[in-house]
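Each remark here refers to the structure printed beneath this line.
Removed: one protein chain of the complex. Kept in place: all other protein chains.
The letters A, B and C name the chains in turn, as written, and every chain counts its residues from 1.
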């Protein structure tokens, strides 16, 4: 069965590159690997490091395949946080068994394998480093990046993504390293409309990323689709004012975060183990896909919380624009059409676009609020409290943190 | 890697049976296959039939493996709704490609394969039939059951489960067929505290299931953990009054349904495509596992909405009672302990049981209510409107249904 | 101006009595005096005693007038909790300045004065006593009642109401005392569908009240309109089973209490200073009036939270049945019709029944839940902790109570 998936002779017909695809139409990204693999049991929340590429390759492969079937045009190698420094940060023992290099190489191989079951490209990714947060020099930070990028080059990935950066300065350093490879570079920050953690506006962040060499810019993670598109709009306006051009990209959360503060969903009290009631429906995501497309975003994907069915929702909303449907749509008649086959007549009555677009879903949680007060510690890169180290958090440290948190909350 | 998972010589050391395990401790079930595979892109909502066992075996195998790692002691073969009548009901075309027999046989093989990667048992399941809902005779309904059971016997499954029945009469007929095989029989109805659809109380349902031959009785699906345990308590009391003994079992939804009516979550307007905000957190499930255990339930699992991490939560709550932990717990320090490795200090401050147990999560949906008004059509087995057929629903029929639904709602 | 209100010669045309009115149609009660006067600044929350009849007669008179204009057919003299024991309970100093007798006499005079500005009757009321809660004898309790009733007789009130009793035994004692006067007696308990605090069912409470001599029975206070009518329905069924006849009466809260436990809104954490978000709209009350009427309730009024405009809503809903409208309806075109005179066109667009009946009002409180966990101390008459005394609560006692409350809540 699996052999049927593989293209007979992939070398014979080289795939169209990312920039060409963006020029000609819309590219669908994938979803949130670490969150989804955490729920499936292969990634640990807290460190969020991706040693699963070595430990449980079949689980990573299957998730790639789920996204490929859902319509993803890009398989992003699972290299999130796979720097040696992060693998050994604060008591994380992943780095003792596997080197960053091994994890990254396995990630590249898995992504390529599944990408070649379809017409997808493979991307390698860099993200923000403990090194930068601890206040180290540009040179030290770029050494971290260079080590990862080398693996991507060795595995001949199709393009590179710098993502999940809170400080524009750090992503500029990452873009530089990527740009030097000659491969196309996408760059997305995890910021909201208020801009980066050092006070640089979203529009200026976009301008600086393009000037540093990014071909594609936008946002990922930290905020819900609606807030993320607001930020992309500010970036678009910033680029227009500066007379610059770049493709736009958005890979938001699949969690509703109207109450998030400047640092996004990390600061919400529900992060990361009680976000369930915030999960977007497939209809929320279709709305997002339409709004993104109308804003001019051409690389439309998702981040934490995005499951395969969310990506399928993007592909279904843009089916006409793309002139094709995803494999998984075989298992999903549009707008709930499959319900026409349901046994109960009142469920069949729900098989319509009008029904699902107008529904305001109940939470089933009458003792819970609709919004939460985010933690607001206002800490950013260079702060002493963000100095990273390999020792685990002690109980004493934890108690101090917990006390501080209680005090912060009760001041509200 | 995968070869390491298989037990060298499984025949050499026969596994302990289900009744023996229940006598000695607590057995953890698995989660909701069709809902999870729908999100992963392999099952169609509406018919909910499991042809994926033939079409995408690796996806089914991987989900079994996720649950095995999470702590499931039972691999339930994916045979839900795999009767020939259901595979061809109301325009479902699954039955044209694969016979019920082929789907069931593949399901048994996949479940056994993964079960033998650990110490799990394999169960085959029967569920309610269109035949019964259409008002056919006991004989006709039992023919449907017999065809499925034969496959389970041929594949030498460890025990049988009759589940997802709304009418005690039909589950009695199913239990009889199962009992005749000589294998242990578990029987769970998808009912709430109000009893079955024909007005038989939960306590009486339990009594009748035991008298029909069930070794294990309880509820599955349709209601949230708290309501489900309430129903199990009523069953327990019914058995005590009747002087009967049986093991208790619960496999509820992982959705909060305080507002559900008699027919459970099917009638909630969010079913099945907007249930996200109702999904239970892992902490909700730990609470459920504890309460189930204290009530005397010894077969504790889940149904629709239960993902691998929910099953892991059961295994973590009962770690002491079971004297072991699940494989996936390697990737999950208890009570959020992994957060001690998080970069941001205020997230590290959340690494405690006290924090997560007391959190009332916000929905991020300020324009949505906390509860919904369920549809209440009051239709049950034998009603003309439930007569099943192989023709697809026509547009005219759909319009009539939709109009009726609107009227029903506005009467409230 | 005020003189115009008074009937020229009231003696010339004696008013129709309460029982006659109930036989011929529907009688509208008044609203919640102590809660409304607390907001206006004349009654203290906690003791809730009505010394305002002596201290600020013009405020009490004006509230009577507001209700008369709103459509009340009965002016209930403000004698709630006006027993000498209550006036000096737990540090209350009201009793040092005014005797219970003086307060009651002033109340009668004020009620009569306003009643004669229209066609209203005047009722005197008894409610549950600290004496009973403290576990004293029937004789002692009836002495308390007798003292109040004597004032009502001296002032020749039209009928008597025993209301706000949690124990059917105590209300039987009160009814006996009232019955002896020869005046018609109404009797309402502040109970929900679970029955009285000693476990007597709602149906049996109704039967016992009628047997003790009540002409009119029902419920008041403690629960919202919907729950209260549920209780009245149980009472009605109880009377039917017993072959008894009586008029039905309901005077519920104007607060939504879906989450209240057995003791009603007293146990909700919001009682009494944060109930605002639970206040019923006028449309909620119109719905209540219709449902009450259809159930057969003929004495329809309100209790705590009912303001004049809520009573007007009853009179407007039943305008046709009553063949008249209230004075205050001059200032209230039906179903929001007055909005047709609003400046802004989109507000004029709201002038319809359809609009207001279908609106689901937002709370403007996204950080608050929709339901609360009630305190559940399970304490009732005869419990040591309910022993009443004239000393004020000490700080030590308060701390013990507060600690106990915190512990009770965190056990949930």
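Here is the rule we go by: a residue touches a chain if its C-beta (ideal position, glycine included) is under 8 Å from a C-beta of that chain, and two chains touch if they have at least 3 such contacts.
Note that the structure is predicted; figures quoted are calculated from it, not measured.
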> Of C:41, C:199 or C:296, which sits in contact with the chain we cannot see?
Replying inline: C:41
>> I'm checking contacts with the chain that's been left out. Which of C:25, C:269 or C:296 qualifies?
In response: C:269
> Can you name the residues of chain A that touch the chain not displayed here?
Replying inline: 360, 362, 366-367, 369-371
> Going by the touch rule given at the top, which residues of chain B touch the chain that is not shown?
Replying inline: 259, 366-373
> Residues on chain C that touch the omitted chain in the whole complex?
Replying inline: 1-2, 38-47, 56-59, 62, 65-66, 69-70, 89-92, 130, 133, 224, 255-259, 263, 266-283, 307-309, 312, 327-328, 331-333, 336-352, 355-356, 359-372, 375, 377, 379, 385-386, 388, 392-393, 397-398, 401-402, 404-405, 408
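Note that in this section only the chains that are shown with their structure count from here on.
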> Comparing centres built from CA atoms, which chain ends up most distant from chain C?
Replying inline: A
> Centre to centre, by mean C-alpha position, how many angstrom separate chain B and chain C?
Replying inline: 49
> At what distance in angstrom does the C-alpha mean of chain C lie from that of chain A?
Replying inline: 58
> So how far apart, in whole Å, are chain A and chain B when each is placed at the average of its C-alpha atoms?
Replying inline: 32
> chain C: which residues touch two or more other chains?
Replying inline: 366-367, 369-371
